[in-house]
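This is the structure I have questions about; it appears just below.
A single protein chain has been removed from this complex, and every other one stays in its place.
We call the chains A, B and C, going by the order they appear; numbering starts again at 1 in every chain.
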Amino acid sequence: MDAYLIAIAIVSGIYLLLALGLNLQFGLTGLINFGHVGFFCVGAYTSAILSTNGVPVAWSLLAAALVGMLAAWPLGVISIRLREDYFAIASLGFSEIVRLVATSEGWLTNGVQGIAGIPRIFSGVTGQSQAIAMLAIVTVFCVLAILAMRRIVRSPFGRMIEAIRDNEEAVKSLGKDPAGFKMQVLLLGSMLAGLSGALYAHYIGYISPDQFIPFITFQIWMAIIMGGVGRISGTVAGVIILMVFLEGSRFLRDIAPFIPEVAMASIRLGAIGLALMLFTIYRPQGLMGDYTKR
Amino acid sequence: MTLEIKEMSKAYGGLTVVDRVSITMEDADIIGVIGPNGAGKSTLFSLVTGFLDGNGGDVVLDGKPLGNASAVERAQAGMVRTFQVPREFAHMTVRENLMAAAPGQGGENLITTFFRPASVARQEKEIAGKVEETIRFLKLGVVADTPAGRLSGGQKKLLELGRALMTGAKLIMLDEPFAGVNPVLIEELSQKIRELNARGIGFLIIEHDLGALSKLVSKLYVMDRGKLIASGEPAAVLSDAAVREAYIGGGAN
Amino acid sequence: MTGFAELLLSGVMSGLIIGLAGLAVTLVFGIARFSNAATGDTMTLGAYGALLGTTLTGSLIFGGLVGLLAGALAAVLSYVLVFRQLANRSPISSLLASIGLAFFVRAGLGLAFGHNQSVFQLDIVRPIRFLDLRIQPNDLKFAAIALVTLVIVFIILHMTPIGRRMRAVADNPLLARVSGIAPRPVMFTLWAMAGAVSAIAGIILGMKTVVSPEMGWDMLLPAFAAAVLGGIGHPVGAIVGGLVIGVAQELATPFVGFTYKIAVSFIVLLLVLLVRPRGMFGRVEGVR
């Protein structure tokens, strides 16, 4: 049981890093990024390629964060000034391109075969202590990211991005260019996604292009929308809900064996869909409540 | 700050919404633009401030043609607008709304946020001081820590004016500042505009409420169906036959 | 030369499907003002509806009508249950809800029909040779259906009172912003139309390929690209946009290879947004 809980905690942490980035982008700034998984993918591949070629994991993690951030640059340059839903579509397309590149450029990514045997972090220890060490690393990154988010929220920068979320036109009317702020937010969020991807790669040990489908992005969306957009506590709550939901459905099967597993999978997808709809309609502020300052 | 609007035009398909409108404004003047609903006043505002791309015409600010300058650049040049439907930052407090408007904040990027917190904090203190002044001036003290989305219509208009002041604008363009505001507050708002004008800030005001506006402005322009149909001293313009026709015929409120 | 012409032809066929999907996207966008990500899954729903109808009645035509009605009904329901509730909120709410709806529909279809592929039993015949060009009789029928669909949409929009009201809503952004108060018949007609058009796209796609719960979602990106390329809110533009993307995808393959083929629609989309954000036929405002 322990190892299973630790595994869930590690994956939750990896999701939390993704969700914090997305919350910064959407929850705080109003930037609709449907291509988050693209940067996750870039980070995973960067770290996997470097570490399987002998670069120490500490460096490859750093590189993953940087490359994840750099990958967002061209997307930002091209589409950050587009209206919000156009940016959403552009980013979705961008993540699909990333996946195609990972699929097609075999010389770099080993193509459809994927990269196997990615070294674990702390390769010296094994078994349970390895898992605990991994959990510790993930936790440290999550705590750092949360602290960074808190600082941003309380800073003039945070004030400005929230102003952009509330009313972009009004920000322009004050002589401040929203594009610059959005760009920084996109880069930082993508950096977190890149780091998250690297941790994922080292944890799972094997990556291939078909792991980086847009569905991952929408799971994270579901998490931040259910938890409460624009609030860090909401993001954390959302990720926990997502994991309970994804993993809990496995246990549901044990108490409700009359539901065939094949139906279970569809039910899971349907429930994510339903949650997205119901929360947008009836509880748009999410579980943890409105982000209005009190 | 002088403003010269030259032959501004805007057409949607076959429909010309703003038709070669020209307006000139002296430094620190107060000018009014009136006209019935759908006359193209707000569109003209958006054209001048760069929120819409026009089909011809130019804006000259302090003798410099603005050409294709973006809305942001125009605002940075010192010409700041408000909106007909107030666009407050609804989830932020009044104080935060005003803080956000202050120009040249070093803390508005991630690098300084993380690596130069001390200098950011210093600047925040300065800005907070200016915000206090503005709050006092606009008598918004009671609601200073209320989320702006919960303000009354009149308070929101005051807040937008306050934000414009915080930017250090030399020319403020108000889009229907009196609409939906109670008469007492209208008088107060007019008073504030006069005071600010006395400090050298110019105002270009779109309004429906002729009574309040005509007492405030030195010159009135009248628009109807996209065209300027009259301009001049308020009293003269209001007695103009064409203007009366446009207003009554246009079914103004 | 024949090779080129055949690529062109195949691009046109793909393009018509993409274009029809884009038409559904563009109709909803023009009036309800948001990008409907459930368009793809409405297509799938239409295809399954048609499949069911065909199995029950033994007639493809009747089956097609069943699919069309299923698509229209589902779209109207989605409006009543979901999008009408969100009409006064930002378009982002509707977009997010539409993704939820898309997942929900796909899950429902998976539950109802399983994940194995299904096919329409069409007669598969050898092609007509025309000037050394191989033309499929079925393709001709599909193209005809697509064009008739476009014509009907055009007639409804331009020659009926309800269509004129729809265009009035579409033409006036201010009015559209408060489209929550737009007369109910207008919104019902719009959604029924968008649903039916999606269903037709799905049925044709299903007939040309195979029917599976995932089929529609995969068409979403090209459909969005077609709508944007044609000028969002512009019906003819969407079809032309779809054709351009379909043809570009096929003709690009000698240069970019087959695996990057599906990236072409995205590249086209980005180029359009950069160079001519209003699309080929669209209005100026609102993109940036």
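General observations
As a convention for this text, a contact is a pair of C-beta atoms (placed from the backbone, for glycine too) under 8 Å apart; a residue touches a chain by one contact, two chains touch by 3 or more.
Definition applied: contacts and distances are computed from a predicted model.
One chain of the complex is hidden; its UniProt record names it "ABC transporter substrate-binding protein", one of "4Fe-4S ferredoxin", "Cytochrome c oxidase subunit IVB", "ABC transporter substrate-binding protein" or "Monovalent cation/H+ antiporter subunit A".
Although it is left out of the displayed model, the omitted chain contacts the following shown chains in the full complex: A, C. One chain is missing from the display, and on chain A it is touched by residues 1-4, 7-8, 11, 100, 103-104, 111-114, 116-117, 126-127, 200, 204-208, 210-211, 241, 244-255, 260-262, 264-266, 269, 282-285, 287-289.
Even with one chain removed from view, chain C keeps its contact list with that chain: residues 3, 6-7, 9-11, 13-14, 17-18, 110, 114-117, 119, 121, 124-127, 129, 134, 136, 138, 205, 208-210, 212, 214-215, 218-219, 246, 249-250, 253, 258-259, 261-262.
Please note the rule applied: only the chains that are shown with their structure count from here on.
When chain centres are set by their Cα atoms, the one at the greatest distance from chain A is B. In this assembly, the C-alpha centroid of chain A lies 30 Å from the C-alpha centroid of chain C. Here the CA centre of chain B is 43 Å from the CA centre of chain C. Counting partner chains per residue, chain C shows two or more touched chains at no residue at all. If you check the complex, the residues on chain A that touch chain B are 148, 151-152, 155-160, 162-163, 165-167, 169-177, 180-181, 184, 188, 230, 290-294. On the chain C side of its complex with chain A, the touching residues are 34-35, 82, 85-86, 89, 91-93, 95-97, 99-108, 110-111, 114-115, 221, 224-225, 228, 257, 259-260, 262-263, 265-266, 269-270, 273-274, 277, 286-288.
Residue ranges of chain A in contact with chain C, taken from their complex: 30, 32, 78-79, 81-86, 88-90, 92-94, 96-97, 100, 103-104, 218, 221, 225, 262-263, 265-278, 280-281, 284.
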